[in-house]
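Excluded from the complex is one protein chain; the other protein chains are retained at their positions.
To keep things simple, chains are lettered A, B and C as they appear, and every chain counts its residues starting from 1.
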Amino acid sequence: MDSALIGTWLAALLTLGIMSFIYKDNLYYKVCEAIFIGISAGYWFITYFWDSLYRKAWVGIVHQGDYILLGGVILGAMMLTRLFGKIGWIARWPLAFIVGATAGLKMMVYFTTNAMAQVHGTVNDMMAAFSGGDLYDLIGRLVILIGTVTGLIYFYFSKEHKGVFGGVAKVGTWFLMITFGASFGYTVMSRMSLLLGRIDFLLTDWLKLVK
Amino acid sequence: MIALLRIAKSVVFISSLLFVMSILPTHSVYSQDAGPSVSDLGSITVRAHDTDNDAGGAITVEWDDPGYEKLAGFVGFLIWRTNTLAGTNDSVEVTPFGTRTYDDRSVSDDSTYSYSVAALVNGERLMSAPSVQVRSSKQWFDGRLTWVLILGLIICGAVIYFIESAKRGTKLFLRRIAGLEAIDEAVGRATEMGRPILFVAGIQDMDDVQTIAGLTILGSIARTVAEYDTKINMPVRASLVMTAARETIKQAYITAGRPDAYNDDMVHYVTDEQFGFVAAVDGIMVRERPAACFFLGAFFAESLIMAETGNSIGAIQVAGTAMPAQLPFFVAACDYTLIGEELFAASAYLSEEPRQLGSLKGADVGKAIAMIVILVGVIATTIASAWNSESMLWIENLLRQMFSTG
Amino acid sequence: MKRQIPMLILSAVGTLLVVSVFIPSARHWQEDASLYFDIIAVFAFFLGGGNLIRVHTEKVNRKSAGWIYSVVTLLGFGIMLVAGLFKIGNPGGIAGDISQTGSYFQLLFQYVMSPLNSTMYALLAFYVASASYRAFRAKNTEATILLVAAFVILLGRTALGVLLTNWIPAQLSVLQIPNLAIWIMNAPNLAGQRAIMIGISLGVISMSLRLLLGIERSYLGGDN
Partner (left out) sequence: MKKYYYWFILIALIIVLILLPKPLIVSPTVSTTLTVLLGLALVVVLVLTLRGHMIGRRTVFLFIGMSLTLPFFMNFQMPIKVSPEVQTLFDAMAKLPSGSKVLAAFDYDPPSAPELQPQAEAFMAYAFKHDLKVIIMGLWPQGPQQANMAIAKVLQQPGIRAKNLRYGVDYVNLGFQSGNEFVIQRMGTSFSGMFPRDIYNTDYDKIPLLNGVENFSNIDFVFNLSAGYPGTVEWVQIAVDRYGVKVGAGNTAVQAPSVYPYLSSHKLTGLAGGMSGAAEFEQATKEIGKANTYILSQSFSHMVVIAFIIIGNAALFVSYRKSKQKGA
C-alpha cells in the first residue's frame, strides 16, 4: 500500500465524517472534530513556533543583531506571568501594548482607507461608472448620492428616527437591504462549487466511480 | 555587520545586473519598420531630485525620451550614477519599456550624486549629459497627508469636545439601537431556561479592532450574566483573545460583586484554524444547546455556518460585525444584527457612561461632514461637467485634493 | 499601579503610532509593532496550548462525558507537535523547510487537515441553501427589497437570467436581468457599501479614542 492510497482513504473518511454533521451530531463527527482540533492546533503552534519565534525573533536577534526585537520577547515573556498566580497582573502590560498599537494603527488606517477614500470615491469614481450625460448615467449618479447620504443618516445617532428624518433613515435602510441582498445573491452561487469540489473528490479520486 | 550586509547586497545586485545585461537580446521584441535612426534623435534630458515625503536614502530620477523607445534595437534605459563625493560610478538599473522615472533607493544621505540615463540600442549605450548634483534627505512631515491631519484633528477634536462636555454634565441625546435591548432579553431568557450563553468574539486576534469591540461588549454582557448567575461559554480562536477575555469577564464579575463565581474555564482556547474552530463551535452548540448566542467581532465565511447551526437549535442570536460581506448572512440567520458602526458604538451605549456616549456624538460630527462633502462634491461635479462652470470645477478639484490619501 | 502602568503603555504606544503615520522616517515603527505582536502572540500560544492540554486532560481524568474525544484531540495535538518540532521525515533534516514535501508534518496537513478544512468550508453550500429557503421571504418592506435584489443578482449570474429576459428589445436592454444585476452592483449596492464603510471608520475612530483616553478599559481588568 502506498502512502497516497492510504492518504486518499483517510481524507475520504474524514470528509464523510464532517459531512455527517448536517444530518445530526454523531460519534463519527465528534471523532473528526476532535482530530481536527488537535491536529490544527498543533499545526498552527508549529507554524508560529518556526516562523515567529525562530525565524523572526531568534534569527533576527542572534544572527542579524536586530536587538529592537528583544522588546517583543520581553513583552512576550511577561505574558507568561499568567502562569504564576501572584504576578499574573504583569501580563496586562503586553496586552496594553497590543490594544494601544491596534487602536492607534487601525484608527489611522480606517480613517484614510475607509472614510476619506470612500468620500473621495463617491465624488470621484462615480463619474467613472456613470460618466455619460444621458438619463441612465444621471439616474445612476443620483442613486449613489441618495443611497450614500441616506445610509449615513441611518447610522446617525444624535437624532431620533422620527418624522422626515425617520423617513430618510428608512430609505437608508432600504439601500442597506439592497446591499445585503446583492452580496447574498452574489455569494450563494459561488458557494456551490466548494461542495462540488468535495463531491468530485469522493466520487472520482476515492471511489473512482466516475472519470 | 550592517556595512558587511550592504557590501554583500551591492555585490549581489551588481552581479545580477551584469547577468541581466549579458543576456539582453540584440534584437527588439517588436519587429517594426526601420524608424528614425539613432543619429536623428536628440539627447536625453535628465532631472534628478530628492524623493519627496520619504525617510531619506532615495533620489528620484526623471528623463524624457526623444524617441529611442521606438527604435528597432531598443532594449531599455540604463540609469548611470556618479557618486560625486567618492568619485565612483556605477550602473543602477535597466528600466523596462515605458518607464520615465526611477527612484534610486540605494543612496546615502551623506553623499552627493549625479545621474545620467543611457538608451541601450543595438548593444550601444547612448549616454545623456549628467544631471545636476543632488543629495537625498529625509522629510519630517509627509506633505501628502496635510489634509488627513487637518480632517483627523477636526474629527478627533469633536470626539474629545463631546467627551469633555459630557464629563461636565451636559445632557446628550442619543437614539436607541434596536439590537441592544435584545442583549439583556437574551441573557434573561438563558437564565430562565437554565441554559448557558455562547459568546464568540469573532475569529481574528487582538490586532483587529472588531475583536476589541466584541470584548468591550462582552464586559457589559458578563456583568448581567454575573448578576443573573447564568453560565457563559466562550471558545476563542486566538490565545491573546483568551487572556484579554478572561480579564474582561473577571472584572465584570468583580464589578457585579460576585468575584467568587468567576472561573477561568469560562473562556477556553480551541484552535487557531478557522474551520477547526467552526467545527468545535458547532459541536458546542448542538451539545450544550445554549439559549443565546452572541457573535460579535470580525467574521469571514464561517458566519453563516455558525449562525445557521445556532438557528437550528432555536437559540436567540445577536450578531454584530464590521465585515460588509458577512452582514447579509447574519441579518438572514440571526434575530438582531449590529450593523457596522453599531458594533463599535454598542459598548458605549451599554456602559451608559456619559463620557463614552459623548464619543459617539463626536463620530456623528464626522458623519455630518462626510454627508455635506458628498452632497457638495456631487453637485459640483455634476454642474461642472454639465455647464463647464469654472467655480464648480474649482470646488470639485479642491475636494478631490482634500480627500485624496496619496 | 496595576492599572496605571498598562494605561500609560496603551496611550503612549497608540499615540506614537498615530503620529508615525505622518513622519516618513518613523513609519517603520508600524512594522516593528506588528513584529512585536507576532512575537507576543507566540508566547501567548503557550497559554492557549496549555489551556487546551489542561481542559482535555481534566476531562480524561474525570472521565466526564465524551472524554474519549479528548484523548483523540490530545493525541492529534501531540503527534503534530512531535512531527513539526523535530521535522520528522523531512528530506531537508532539521534545517529543512517545515512544509517540505515528504515530511510527516506536510503529509498530515495534506491528508488530514486539508480535507477536514475544505469539507467544513463546503458545508456552507448546504447552509446557504437552507438560509435562502427560510430567510428569503417577503415578510415586510425591508425583507422584500433584500429578496428582490438578491434574486436579480442570483438570476443574473445563471443562464436562466439570460433566457428569461432575452425578449426585451435592445433599447430597453438595461432591463434585461444580467444588465440589471450589473446596475444593482454599481449603483445602489455601492451606495450602501459606502455608507457602511464610512460609518465603520467613524465608529473605529471614536472607539480608538475611548481606548487611548482610557475611558474604555474593561478588557484590562481591575485592581487585583
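As a working rule, contacts are C-beta pairs under 8 Å (C-beta built on N, C-alpha and C of every residue); 3 or more make two chains touch, one makes a residue touch a chain.
A quick note: this is a predicted structure, and the numbers were derived from the prediction, not measured.
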Touched by the hidden chain, restricted to displayed chains: A, B, C
Contacting the left-out chain in the complete assembly, out of C:46, C:67, C:104 or C:126: C:126
Residues of chain B in contact with the chain not shown: 19-20, 23-25, 27-31, 75-76, 94, 96-98, 312
Hidden partner interface residues of chain C, rising order: 118, 125-126, 128-130, 132-134, 136-139, 147, 151, 154-155, 157-160, 182
Residue numbers in chain A that touch the chain omitted from display: 16, 22-23, 26, 28, 188-190, 192-197, 199-200, 203, 207-211
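Everything that follows uses one rule, which is that only the chains that are shown with their structure count from here on.
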Arrangement of touching chains [line / ring / star / complete / other]: complete
Higher-contact pair (C-beta pairs counted), A-C versus B-C: A-C
Chain at maximum distance from chain A, centres defined as averaged CA atoms: B
Inter-centroid spacing, chain C versus chain A (mean Cα positions, whole Å): 3
Distance from chain C to chain B - Cα centre to Cα centre, in angstrom: 15
Shared interface positions of chain B, touching two or more other chains: 148, 155, 206-207, 209, 212, 240, 243-244, 247, 269-273, 275-276, 279, 324, 327-329, 331-332, 339-342, 345, 360, 363, 366-367, 370
Interface hub residues of chain C, defined as touching at least two other chains: 21, 37, 40-41, 44-47, 49, 52, 113, 116-117, 120-121, 123-124, 128, 146, 193, 196-200, 202, 204-205, 207-209, 211, 219-221, 224
Sites on chain C touched by chain B in the complex: 21-28, 34, 37, 40-41, 44-49, 51-52, 55, 113, 116-117, 120-121, 123-124, 127-128, 130-131, 134-136, 146, 193, 196-200, 202-211, 213, 215-216, 218-222, 224
List of chain B residues in touch with chain A within their complex: 1, 148, 151-152, 155, 173-175, 177, 206-209, 212, 240, 243-244, 247, 269-273, 275-276, 279-280, 282-283, 286-287, 324-325, 327-329, 331-332, 339-342, 345, 360-361, 363-364, 366-368, 370-371, 373-375, 377-378, 381-382, 385-386, 396, 399-400, 403-405
Complex contact set, residues of chain B against chain C: 53-56, 138-142, 145, 148-149, 155-156, 159-160, 163, 205-207, 209, 212-213, 215-216, 218-220, 236, 238-240, 242-245, 247-248, 250-252, 254-255, 265, 268-276, 278-279, 301, 304-305, 308-309, 311, 322, 324, 327-329, 331-333, 339-345, 347-348, 351, 353, 355-356, 359-360, 362-363, 366-367, 370
